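A single structure is presented below for examination.
One protein chain omitted, others in place.
Right after this comes chain A.
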């Protein structure tokens, strides 16, 4: 039931946005450690139901979220260590990069910090807006945005366009904010 209501909410957002923008395509790259919830997030975006058993992404998968004249081309990358070296290739020239963190699994924080910082130091990322999502805030162990900024050491990038949101794909919390953030970056890079 919950997903249906989210879906109809999207619909209204799109209709609203359509009145502001004409036909447009956005390139979005989703990355983050394995099991963070990237693939799940995209599924919900294209209107599928959230399911707790999701298969790890091997390499990447392209998903297209299309409504009327707005299309989000989402590059969903695998988070397992063997794929991380390839992240950069899919960040070049995109409109924005989304980094998803499992905010309820403290054991992944240290690695997440290292990987994200390594990525941000790459030339390809310069000037591309970054959205950090602290996913799974439905779980009691999850941490808030302040803590995420701390843990990932994001203060050092004061002059870059970086935002942090706390969401739950499972319960649909915070998703509209994600979408409006993405669409608002439409003219940022290209």
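In the analysis below, a contact is a pair of C-beta atoms (placed from the backbone, for glycine too) under 8 Å apart; a residue touches a chain by one contact, two chains touch by 3 or more; residues count from 1.
Keep in mind that, in the parts below, contacts and distances are computed from a predicted model.
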item: Omitted chain, identified by the protein name its UniProt record gives, among "Dna-directed rna polymerase ii subunit rpb7", "Coatomer subunit gamma", "Transcription initiation factor IIE subunit alpha" or "NEDD8-activating enzyme E1 catalytic subunit"; value: "Coatomer subunit gamma"
item: Residue touching the undisplayed chain, where the options are A:32, A:78 or A:129; value: A:78
item: Chain A residues touching the omitted chain (full complex); value: 25, 27, 57-62, 64, 73, 76, 78, 82-83, 85-86, 89, 93
